[in-house]
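Okay, structure first, notes after.
Only one protein chain is missing; all other protein chains are in place.
Chains here go by letter, A and B, matching the order in which they are written, and residues are numbered from 1 within each.
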Amino acid sequence: MLKVKKQGKMDVSVQTPSTASAVAQEPNAFVKAVAEKKYEFGFTTDVETEIIEKGLNEEVVRLISRKKNEPEWLLDFRLEAYRYWQGQQQPSWAHVTLPEIDYQAISYYADPTAKSKEGEKKEIDPELMKTFDKLGIPLEERMALSGMAVDAVMDSVSVKTTFKERLSEKGIIFCSISEAVQQYPDLVRQYLGSVVPYRDNYFAALNSAVFSDGSFVYIPKNTRCPMELSTYFRINARNTGQFERTLIVCDEGSYVSYLEGCTAPMRDENQLHAAIVEIVVMDNAEVKYSTVQNWYPGDSEGRGGVLNLVTKRGHLRGVNSKLSWTQVETGSAITWKYPSCVLSGDNSQAEFYSVAVTNNHQEADTGTKMIHLGKNTKSTIISKGISAGRSQNSYRGLVKVGKHADGARNYSSCDSLLLGSECGAHTFPYIDVQNNTATVEHEATTSKINENQLYYCNQRGISTEEAVGLIVNGYAKDVINKLPMEFAVEAQKLLSVSLEGTVG
Amino acid sequence: MESERQYIELYHDAADLIRQRSCAVMNAVRDAAFQAFASQGFPSRKVERYRYTDVAAAFAPNYGLSLFPLTSHPSPFIFSFKDAPIDLTPYYNKVADASDGITALNTALAHEGLLIYVPRNHRPSAPIQVDNWLRATAPTMMNRRVLILLEEGADATIVINDKADAQPVSFLTTQVIEVVCKANARLDLYEIEDTNPLCARFSNVYIQESRDCSVKHNVVTLFNGHTRNLCDVYLQGENAEITLNGCAIGSGSQHIDNNTLIAHQVPCCQSRQLYKYVLDDHSVGAFAGKIFVGKEAQKTSSQEVNANLVAASTARMYTQPMLEIYADDVQCNHGSTVGLLDESALFYMRQRGIPEAEARTLLKNAFMGQVIDQIQYQPLRDKLYVKVEKRFRGELEKCEECRLCK
Partner (left out) sequence: MLEIKNLHARVAGKEILKGIDLTIADGEIHAIMGTNGAGKSTLSNVIVGNPAYEVTEGSILFNGQDLLAMTTEQRAHAGIFMSFQTPVEIPGVSMTNFMRAAVNARRQAQGKEPLKSTDFLKIMREKRKLVEIDQKLMTRSVNEGFSGGEKKRNEIFQMAMLEPTFCILDETDSGLDVDALRIVAEGFNKLRTPETSAMIITHYQRLLDYIKPDLVHVLIDGRIVKTAGPELALQIENEGFDWIKSSLQETV
């Protein structure tokens, strides 16, 4: 029998970022200080959190389901996934050194809103509100960024979703997935696992067994979503994993732009984040999915940081459907992530735009899969990798053209920029063509930052560090330009900050 | 391990005979190689470098092992291992990757080795030609072993031809070629495969280059059955250069898999790769090329291009150009395309009155021509222009050299 452990005030040690006083001490201090200082979101929130005991077994899966008051079919889904997961091995093909993960040492459910739920009133702990304010994600609608609705998820639970009512006037559903299971069980049941089945891979199976919260979006037919929808993920509690699940369904002739942001506190241990995002795009519909991933990357020595092991996939079911993934990846100790597109609908179009920055000891293995099944389908891949410090940054991608995908086209361009002699940049594209009317082009370059450009900037009085920021931003511009405005500004700052202390 | 069993049994039965016909340097590593093979078996498709070729299936049929001796060599630079003018122990099976299943099997079964040795600052006046003529009355397996050793400043052009009589007998060939180039040596190595659909070939070529070396390796698959070419290059001296070129023409149900690794291990080396495929009918092509740049290999310059024409809806192409880079001051790029013939060029040619089939042949020829152009040795280049064109016209099956057609 499992016991639910109530923690009082959480026992957290807040790491204070090193300050300038450390600089004089040791030779690497400056770099270290920069690296540590620059993770702005490394604070923890002191909030009463209900955390279930560490460990994973069938009873835990049942407990999570029970806590969420889930229907029988969903529990069955979780249990099947769990049983499948037990028979699988953690994959090792990626160019990352994934530490041995002790799945029994992790707690699979942490609810920072528990206290308020028990007290009858459904009020949000002001600490939580403050946290999201601090992260720049105001949860009060009057303070919100114009034209953006937010679902804020901390640890395993959605804290609040804004503008729900306004959106529902148009028939748009935007809520946490837990709420959707209660309110729109038929829709959830129809689509959950339809794009990423639990058998897809090891981490997808794990997520399907223990997923906690995430967002659910449904855009009804012929509707243009009037605001950007956004989910903000925050890991707070210690030794917990976050297993969010997002499901977006965009019905015929509709459009939505969706943003995802993530941060986590600085902790010495790794934190596990294994998410699934599923997107369904119907006839003539269009979805834009943008991510600025800024999970804690670990310190300059490679201690701690988030293990970001994510399965994201969109199914372009309808004719003329469009899906575009844009990602700026600056965080995480380890990134294992391949936002993919299955282009089933004739004339469907998919895009993948990515900037992945790795510094210090970060390791990223990221890219995309474009599976062309329908006729005259088109995909574009633009990937920009930037490696610094002792990091390893890999692009891994698959372009597959099926037998019946007449007239399919793909263009891929994967560039890597090297900012240090200790880092690595790798490109592993897989191209598989089974149709002779397809045109597939792939090109990649790897080079170091152009010293003439740096010199030119220096001559004009720009410091090397600033120049690197400028050049990197220029290099990443094709991708940044694809982001919605607010995110683009954020992403640019993030790029410069992530690379400070790497040159000179 | 079904497929492996017959080779394991074969070794138990025939090892003594092989030893008798072989020489000390080969026998010295034979048992260890056999153990390596027996313990791991053939590489499965789960092994990254063997994703696109089912090795076990290709080795499954029952072949007889050929232990024919090498015929005489009229060249002063070609020797049987037995008559080697130098001690081969420091070289034999040293450059090759002994852990590779195919190499291990070859090392265990090969009874005779061919040495091409060019002494210091020597330059053979004519290219060295090695012809492998596959001819037998029953299904036969051959295990070919070649060591090419170029001393400092040596300069050679080597042409290796694989030919087969057009008889309904199947052949399985394993080949391991080890190339050691000492400082400032220069080598042009050509391999032309022009056999028949019953021939399976597994070739592993290992090239080691010292300072200031320049090596060009061209592998042309004109006609074959099932081909797997692996080529590993280790650039171990500064300022070394490697060029790997490949042409593959597939039709029928041919299978052509080229897998390359170029390891830049020291600074200031250059590598260039150009592989082109034209695939028709049910043929399958695969190209996987990895450029590895080690931490020390600053100022590396590397280019890799793989371009493919898929001419039939039933043909299939896999391509996988890879970069793995641990140094920062590098210029590396790769490009890969899979496509069809340029429709506007076709239309233009037809408007000028060139029949469509002819226009297609001209375009395919032009596409391959860009690889053939790079062949330095002119008589071979001219011959290949003709052969490639004949191949596209479907005339190569009746090859002019083969006795049956004469």
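Descriptive notes on the structure:
Definition applied: a contact is a pair of C-beta atoms (placed from the backbone, for glycine too) under 8 Å apart; a residue touches a chain by one contact, two chains touch by 3 or more.
Keep in mind it's a predicted model, so treat the numbers as computed, not measured.
One chain is not depicted; across the entire complex it touches B. Considering B:A14, B:A98 or B:I354, the position touching the chain not shown turns out to be B:I354 (whole complex). In the complete complex, the hidden chain is touched by one of B:I128, B:I177, B:C332 or B:L362, namely B:L362. Residues 342-345, 347-356, 358-359, 362-363, 365-367, 369-370 are the ones on subunit B that touch the missing chain.
Heads up, the rule we're going with is that only the chains that are shown with their structure count from here on.
Considering their complex, residues 93, 95, 401, 403, 416, 418-448 of subunit A touch subunit B.
The touching residues of subunit B, when paired with subunit A in their complex, are 48, 295, 298, 308, 310-313, 315-340.
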